[in-house]
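Only a single protein chain was left out; the remaining protein chains are all shown in position.
Just so it is clear, A and B label the chains in written order, and each chain counts residues from 1 on its own.
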Amino acid sequence: MSALLEVRDLHLRFGGVKAVDGLSFDVHEGEILAVIGPNGAGKTSAFNCISGFYRPTSGTIDFEGRSIMRVLPSTITRRGMARTFQNLRLFKEMTVLDNVKTAMHANLREGFFDTLLHTPRYRRAEEACAREAQGWLDFVGFEGDEQLYVTQLPYGEQRRVEIARALATSPKLLLLDEPAAGLNYGEKQGLMRLIRKIRDLGVGIVLIEHDMGLVMDLAERIVVLNYGKEIADGTPAQIKADPVVIEAYLGAEDDEALDDTTLTGMVATVDDEVPPSGDAGGRSA
Amino acid sequence: MMQLIWNGLIVGSFYSLVALGYSMVYGIIKLLNFAHGDIYMLGAFVGFLVLSSFGGIPAAMSIPALLVILLLAMVVTGLIGVAIERVAYRPLRSSPRLAVLITAIGVSFTLEYGIRQLFGPNPRAFPVRLSSESFDVLGMRVSLSQLVLVVVAAVLMFVLAHIVERTREGRAMRAIALDPQAAHLMGVNVNRVIATVFFIGSALAGAAGVMAGAYYGSIDFLMGFVIGLKAFTAAVIGGIGNLYGAMLGGLLLGLLESFGAAWLGGEWRDVFSFAILIVILTFKPTGLLGARVVERM
Partner (left out) sequence: MAPQLDLALKHAPLRAPAPLFERGKPASGPRSQPGFMKLLGALAFAFLLALPFIDASAYTISIATSALIYVMLCMGLNVVVGYAGLLDLGYIAFFAVGAYVSGILTTVLDWPMWAAVPATILACVLAGIIIGGPTLRLRSDYLAIVTLGFGEIIRITANNLDVTGGPSGIHGIPTWSFGDWSFRDGLDLFGLHFSGTVLFYYFVAIVVATVGIVGVGRLARGRMGRAWKAVRDDEDAAEAMGINTYFTKISAYIIGAVWAGLAGQLMATHLTAISPNSFHFLYSALILMAVVLGGMGSTPGVIIGGLFVSLAPELLREFAEWRYLIFGVLLVVVMIFRPAGLWPATAVLPWLRRHKPQAWPATAPLESLGGDDRAEVGPAAGARPAPADPRAQDPADDGEVRR
């Protein structure tokens, strides 16, 4: 079976910064792939290329055998690739339910005049939409009040809603950018179960994550990035034993075997990203 | 022909001065300061107030007197600019863009209609007559006072360029424009630098206002509206956020307009420049000298 997503020799440059410098990997249906690497390694930039927000400097990206280079992000989503953002990007002035309903936009048969005249088609579409959205909220284990505004939710719940929203686009491939960032231990365990549950639906998953314990547990394959370069690609066991990866993470002077907790601790301390600025405007594609 | 160029350059230098403030403020806090054109209007009114309190000024003294008043107006408008930033924009620095833009419109209305309440709705004659001595150069009629205006504008721009390129303050400005958070972490006093930028930008607009008052001879409370738009156009032509771009854009717009008005008729002058604005924003939104803006996700 051919791969769901094929990335070949991806390069992205911002002025002099080589954010992504040669990245290739495949993802298959129902597979969990993790992308790891220190902060600034280019993981988010790679996601932004794949989901259409940045235009890569060179390389190819095929989704279900078709190129998605120079395709609008919204079109890529319609073809079946959904993503979440590293810095939660929910629609702040909408309710939880509306956030998820919004993601069904492309999938809903509801025309302009249906809405204006409240035709039976409108009622049917809205009912289906609400039901699906509620179904996804239940699926991700959101137990709060779906009529609240998202800003009223605790952080962990917002993360769940973001995943429900991505699922509501009806994806074949889901890109998760640091979904566990800021979650406590219990919440992380819940998230791991949720990710497996999504995989069991047949959805391919690409996961960016710093928590090495979580990654080693969850991922079937791991791609390691450092300074934009892909330095390793393999199973968790292979990655753990890979000297290049160990060196990249711990520095040349430290020859100790790679240990989950060390890694987790190391990376967690540098895990601060500039928060999104006040404006949500301008795309950078 | 040459006359069109000369007239274009004079008007263009006003545009440049106002565009500089627009561009600096935009460069540093990404705010389109709609009230900027009204600072230009305030400059003209400050000049008017000072001049009329002196009574008449002999024509021989008009140019030195004008220079003194220019400095005075620059200080006053500069301080007003700082006050506006402090009262209206600073509380909203982390608000959505829409909120800040709307506030800027509110400030613009406040200034325009505040002046209208003080000075009335009708145009006022600017109480200084520039001597109309003139001579012919290269087929252009150039009056001495026009020459003075252009030279003053050039000197102001030169001083500004020096400040931004060579001084500590200027370095801090450029740092904030690049990345306010990093600049803050590096110990730059962000509020102070932003206030400085507002002071300089507003002072330049105020200077342009005084000069325009003397050049056109009449001022009114809405005179800043159209020039605000034009100055924005100039800033965009040059590449917003880029100082040399603003200077270049102002002069270019002055020239284009001068030719456009001669070609289409004066009543289409403004339509012509706004059409230029729309065309540039459509096809080259980064302007002539603007860098490509990359935003973080």
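Quick note on the criterion: a contact is a pair of C-beta atoms (placed from the backbone, for glycine too) under 8 Å apart; a residue touches a chain by one contact, two chains touch by 3 or more.
On a predicted model such as this, the values are computed, not experimentally measured, just so you know.
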Contact with the hidden chain (one of B:Leu4, B:Leu92 or B:Leu288): B:Leu92
Residue of A:Asn39, A:Ser58 or A:Ser74 touching the missing chain in the full complex: A:Ser74
On chain B, residues whose C-beta touches the chain left out of the figure: 30, 32, 87-88, 91-92, 95, 97-103, 105-114, 116-117, 225-226, 229, 232-233, 236, 267-268, 270-271, 274-275, 277-278, 281-282, 285, 297
Contacts of chain A with the absent chain, listed as residue ranges: 51, 53, 72-75, 77-78, 80, 82-83, 85, 89-94, 98, 101-110, 112, 114-116, 118, 121-122, 124-129, 131-139, 141-147, 149, 154, 156-157, 165-172, 184, 186-187, 189-190, 193-194, 196-197, 201-203, 279-283
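Please note the rule applied: only the chains that are shown with their structure count from here on.
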Chain centre separation (chain A, chain B; CA means) in Å: 46
